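Working notes for the structure below.
Omission of a single protein chain aside, the complex is shown with its protein chains in their original locations.
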């Protein structure tokens, strides 16, 4: 018994030391100047929506799809417009309603076959016929390969939206007839013309790992692109834990960094693009109290947007209108929002009905920045006698509350994923305006005007009219514009964050000390 | 809560004067809990800070004489919030243990007396419930009912009554064979009175000990649910939720999430003292 006891004591001591030795000890951030391997390990919180472009919707796919498939056109890193991708150039003929795309001759799929016009024509058909995202491509009548590297796309109506659309994660270039495979087989092991080739997709879902390796047939290969050998993307719902992994040198890059997380890092580890994600408040004008324009305007005037933005110091700016800023053709309304408590109180006094107001606000409770913002809104609106009750829920329920009209107020983010402000406008027009009971006439008209012209001045005027109209109706109210930032380790070079959630992974280098 | 920790924890035999040490532990634990609960009601006056007041000019202040536990990302006083959260956590943890205990005792007595199909039904239901690990049952129920205190209580009650039902049923089955209970029944005493006079006094001590340790379990489940965003939601203030809110700032502003964690541990120790004390007294 005595020997046993001694052994037991020894084991217990080890176990307890292991269990209790967790105190303090803040080590170095661990991001040294060089990395041993030429692998890029990315952390993100949002899983991909699948491997097909058609299913692409969320931030995970927006970043991964272009790495695998490549796009005909890509975003300029500064977000000012589109640039060449697999298509070296394109012509738009407004009168003939055709686009002609001239493809590069050196682009190749990861299986070694070159990218031809037939592949691109096939891809156009897949996009248009897609069951989830096909509606975006309904301006496409036909796509035809006129020679080995020229594709002519005929349109059903004048359209200047297509080039931006081609940068989207839904515009994924496939080999003709899926290289002889069924769609199921193909998307289980996709073949693309992007900088990286698909290797594996483990534990698909919220904690998935996607592994890609260098595509030797990528059109940038002669310039040494992509520079890294392997890209490993690790998804985890827990942003705080990813922060620790980054600080411990186990991640090289974090996508969609929020202010809360970024402020825990050294400034040189954080890349903050221009704020281009709007966050808006919807007011349901079909509700009796909110049917009164005076109340809606009072709410807008009582919101201290500066304070809302200050909680995300450096990552958010106060909104001037309902649309995201720093997107081509995004112009502010004639009179940007101002915080005016006196005016808000005066508007409250003008209300036809003087009963006290209690409004529920629905929002995605899983987002810490939204939760924080909503608590501030509650405090701000209390100052004009509007009592706000919080209804945290998940994003799916927010949308079903919106579409069924079962809400007083909702928080949501219309973000641009391509360099045109008509991207978020299409979203507001088809979803939010009908949900909030807004009058869609002007927006519909200006949207058509804006997407059928090539003149910037005409587009700008249309957008300004939309912003002014939104302010006049006040069923959708802008709160802040936010940046979607990145955390980047010190040994990562050549990374440029675009405002559209995506970035050029081919340009990234890792300093390996070799 | 298939197995209450106190069921096996702290089965102590003390050679000398078990009552005295038991009472000391019991009183210490009870006073700790009572103080915490009392402080939750007057947290504003006690700390000089409104736990809900946001002050964007005072974000992330480290612990200081002015803010004992520092301030959080909205400049709210963490000490005031930890105290006011006790007013959410403690009653819910107590209810989360008491409600299933009452349900279990009633159902167990029912199952013991009504040995026909009612008894069978109750015990089959108990089997059904026990097929779920309790926390998983809780998550599924919260998924169905939506996040919130009500869902938590329902989930806790559905999962934890079984232990009590089995205990009470066992006592009933044993007692009803005893001569004096038969005599009492023969003498015309009703089921209810037999239950109150003979069954409950026999089952209660063990049930109380179970319940005491179930408080800790209920608290840790509530905190874990809220931590995952499935429990108490803002503007409600709860320890698990505070830990989740503070987690992004763990490295540089550790106090935001560490302080509520310490509060949970404090309650765990206090309840453990109570459970241990009770057990000793009851064994006297």
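By written order: A and B. Residues from 1 in each chain.
One rule holds in what follows: a residue touches a chain if its C-beta (ideal position, glycine included) is under 8 Å from a C-beta of that chain, and two chains touch if they have at least 3 such contacts.
As a convention for this text, contacts and distances are computed from a predicted model.
You can't see one chain of this complex, but its UniProt record names it "Peptide ABC transporter permease", from the set "Beta-ketoacyl-[acyl-carrier-protein] synthase family protein", "Peptide ABC transporter permease", "Cell division protein FtsW" or "tRNA 2-thiouridine synthesizing protein B". For the chain that is not shown, the touched chains among those present are A, B, taking the whole complex. Touching the chain that is not shown, out of B:36, B:52 or B:267: B:267 (per the contact rule at the top). Residue-wise, the contact with the chain that is not shown comes from B:240, picked out of B:75, B:240 or B:277.
Considering the whole complex, the residue from A:221, A:237, A:272 or A:307 that touches the absent chain is A:237.
Residues touching the missing chain, restricted to subunit A, are 4-5, 8-12, 15-16, 18-19, 21-27, 30, 47-51, 55, 57, 131-133, 135, 202-209, 234, 236-238, 240-242, 244-245, 247-250, 366, 394, 396-397, 399-400, 402-403, 427, 430-431 (touch as defined at the top).
Although one chain is not shown, part of subunit B still touches it, namely residues 2-3, 5, 7-15, 124, 127-128, 130-136, 139-140, 142-144, 146, 213, 216, 220, 223-224, 227-230, 240, 243, 247, 250-251, 257-258, 261, 264-269, 271-273, 276.
The rule we apply is simple: only the chains that are shown with their structure count from here on.
Subunit A and subunit B have Cα centroids separated by 43 Å.
The part of subunit B that touches subunit A in the complex is made up of residues 54, 56, 73-74, 147, 229, 233-235, 245, 247-252. Residue ranges of subunit A in contact with subunit B, taken from their complex: 26, 239-240, 243-244, 247, 258, 260-261, 263-264, 307, 310-311, 365-366, 368, 371-372, 374-376, 378-379, 390, 392.
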